[in-house]
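The full complex has more chains than appear here; those shown keep their coordinates.
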Amino acid sequence: MTATLQVQIKLRLAADVRLAHADHAHTGFALDLAFETRAGINILFGPSGSGKTTTLRAIAGLATPDDGRIAHGSRVLFDSAARINLSIQARRIGFVFQDSALFPHLTAAQNVAYGLRQPEQRARHERVRELLALFNVEHAAARYPRELSGGEQQRVALARALAAQPDILLLDEPLSAVDAPTRTRLLDEIDTAQRADGIPFLYVTHNHAEAVRLGAHLILLHEGRVVQTGRPLDVFNSPQGALAVRAVGTENLFTGRVIEQRMTDGVTIVEVQGVQLEAAYHALPVGSLITVGVRAEDIIVARERLTQTSARNVLAGHVRAIMRLPEQTELLVNCGVEIKVSVTAGTINALDLREGAEVFLLIKARAVHVVS
Amino acid sequence: MIWSALKVSLLVVAVATVLTTALGLALAFLLARRDFRGRELLDAVLTMPLVLPPTVTGYYLIVLLGRRGLLGAPLYAWTGWTLTFTWQAAVVAATVVALPLMLKASRAAIESVEPKYELASYTLGKSEWATFWRVTLPLARRGVLAGIVLSAARALGEFGATLMIAGNIPGKTQTLPLAIFEAVVSGDDRRAQTLALLLTLVSVTAVYLTNRLSRAPRAHAA
Amino acid sequence: RMHTTTDNTAPTARAEITISAAVSLKDAFTEIGQLYEARTGTHINFNFGASGLLQKQIEQAAPVDVFAGAGAKQMNELAAQGLLLADTRRDFARNALALIVPANSPAQLNTFEQLARANVRKIAIGNPKTVPAGQYAEQTLTHLNLWSELQPKLILAEDVRQVLDYVARGEVEAGIVYVSDVAVAHGKVISVATAHDEWHDPLLYPIAVIKDSRQPDAARQFVALVVSAEGQSVLARHGFLSPTR
């Protein structure tokens, strides 16, 4: 099985302050965090400047923590107490840099070939083609980095990192310059690559969808500290504390099991803690574990049970709580599972909603989206 | 005799350039990428042959490598061979005086390479050695090449130190600059001009070709 | 001081003359120069260098007032180009050629002829094309019928000091220099033989005022001082022979 990566580090970054700028007060940045990865893809999530890149650099050995310990399974990569500090190479950690860092003197193909471990020429050539094709940049194989578009550069960097077959792969916003449709395809490829290699991936992003789509585990950073960890779903559903709330939005996320596939109707039936949900058709075998999301804004509340609607899911439940926030009102409805529903203030009065009231939730199958 | 001087010069320059390049690169890498005590002092000391009058450098070389020299004496005792007055001596002289040029130019170039590329190479599992050859050097190539051209030119033109340790033996250690000097000072203007023209031709051609080659097929920004 | 003397052609408050002299004359001429300055108040700029190089400078109209060479060749060539004040040329000193060996030489060398011996593998002389001493050495060896035979052994130096260094450090078994140069090596070389005057052209040191001189009178005065008894005694003290045998 995949060995976990354990990280526990303190690191101060001091800017190179010159006298001329002594008037600017904030010049340092301090990282102080501990976390462990889980098998699969681990998401490092957090706002700009929260220390995501710095964390990856410390793990890869590009920056040396002042204090702490980094281990991959039983292999200690860094330990300030034991004075262990493996070289970058010895760590066998791949790194997809935020700015690509492709070698400017090599073509895209040569960049990818650079990291390859197999010695045989034909096999190398083959593998390079394969990797470039995987990330849709075959057409740019002979181009130099400065002749590549921003998104192409990122994709070549991804291919290069995979080529070296690392033991751990760190990805620093690898798809930020890629358009949405392409990104969807590439996320699949990254996922597949992870499953194939079975090595831990640590994936930096500030994109919700990416985090939920890929992540088995999420580490939420804020100002150099871990504010929450857990399954991306859990973190986004129940952020703890003001800092965590800021990052997560209003998504309901459930894990369940595929219990039926109605191809003709174009729906997949998912059971979540005894509740059956119809989701838009998704090609997964019956019995598969699946995660689905419903945005709190997408749910309609009714006081009567409706049958003649296109909403395939009509869930009966009770209002558990009503939260009136400045600009929105949220209901917490218990239908077997707890569901957040976002309504307008007027709705509360119009439907005479109060705690304990019986309600029916209307959710379209298409609003139940499969996130993994 | 013109041709023999040309032959000697080319031989000396070829060997000296190879030596200077190898030594200069190694030292430049050391100075650029390793932090050790006395680093800047070593750099400064290695610049000396540029400052000392070549004859003085030559004299020190004899003191060190001559038949009764610090290193030369044991060598002579051991092999019965002495460096003085051989073409190898001209190579040594040329190498010593050219080294600072190679060293300084390459050091600056290597230090100008953004560390991120070397770090990227390390994360791809490549050793420092492999990284140096495949990343650092290609990215520093302009400066390194300038260093090589400078030191080859300096080796070709080397005169004072060579004169001292290699002598001025036609057909054996008389290089083009020695021949030109002789011609100029003895008032043989015709010969001096021919030789100078030859030297100019050789070096201009070499420099020109190097420049052209180093820029083909097209300039890539590092 | 540097700045006050920058302008070397315009008449200045303090008169000065420039004297180009063979570098082997340095010590003797510096002394004579001091006498001269004390006496006339005219400042002397000495320009010591290899005779051949000094000749080139004068040919290119360098602002020189007096030239003193270490051999006749350069002076003859300058004269032929009409660059000298003809009537000012004098021979002011004479030298002789010495055969020198390292102080602790095992070669047991005593005569020029012995240079042909097998245990003498290398001989340093001045480059006959550029160094006057070398020219005389060539004449000497030619006279002794050794020139072509010794060819493979010869190391041609660009100045006398180089010959002395080679011999002093044992790089060569023997060398040929001026008698007056031997002292420069501070006992690290020994003179084992002296060449006869008839083996080579007269080894005379000529001096002359340059035609373009701006201070021909001051220049003549210096030449006069050099050939005077006073000048001659200074030269003698530095190992030079009297020009008249």
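Chains here go by letter, A, B and C, matching the order in which they are written, and residues are numbered from 1 within each.
Assume a residue touches a chain if its C-beta (ideal position, glycine included) is under 8 Å from a C-beta of that chain, and two chains touch if they have at least 3 such contacts.
Remember, it's a predicted structure, so these values are computed and weren't measured experimentally.
Colleague: So how many copies of each protein chain are actually in this file?
Modeller: Chain counts for the entire complex are A x2, B x2, C x1.
Note that only the chains that are shown with their structure count from here on.
Colleague: Could you tell me which chains make contact with subunit B and subunit C both?
Modeller: Joint contacts: the list comes back empty.
Colleague: Relative to subunit A, which chain's C-alpha centre is the most remote?
Modeller: C
Colleague: Among all chains, which one's averaged Cα position is nearest the averaged Cα position of every protein chain shown?
Modeller: That would be B.
Colleague: How big is the gap, in whole Å, between where the Cα atoms of subunit A centre and where those of subunit B centre?
Modeller: 56
Colleague: Between subunit A and subunit C, what distance separates the C-alpha centroids? Give it in angstrom.
Modeller: Taking the mean C-alpha position of each chain, the two centres sit 89 Å apart.
Colleague: Pull out every residue in subunit A that's touching 2 or more other chains.
Modeller: In subunit A, nothing touches at least two other chains.
Colleague: Please give the residue numbers of subunit A that touch subunit B in the complex, ascending.
Modeller: Where subunit A meets subunit B, its residues are 60-62, 87-89, 92-95, 97, 99, 101, 103-105, 114-115, 117, 144, 146, 160-161, 163-164, 166.
Colleague: Sort out for me which residues of subunit B touch subunit C in the complex.
Modeller: Those in contact with subunit C are residues 55, 59, 62-63, 66-69, 82, 84-85, 163-164, 167-169, 181-188.
Colleague: Give every residue of subunit C touching subunit B within the complex, in rising order.
Modeller: My answer: residues 50, 52-53, 55-56, 77, 122, 127, 129-130, 154-158, 162, 165, 169-171.
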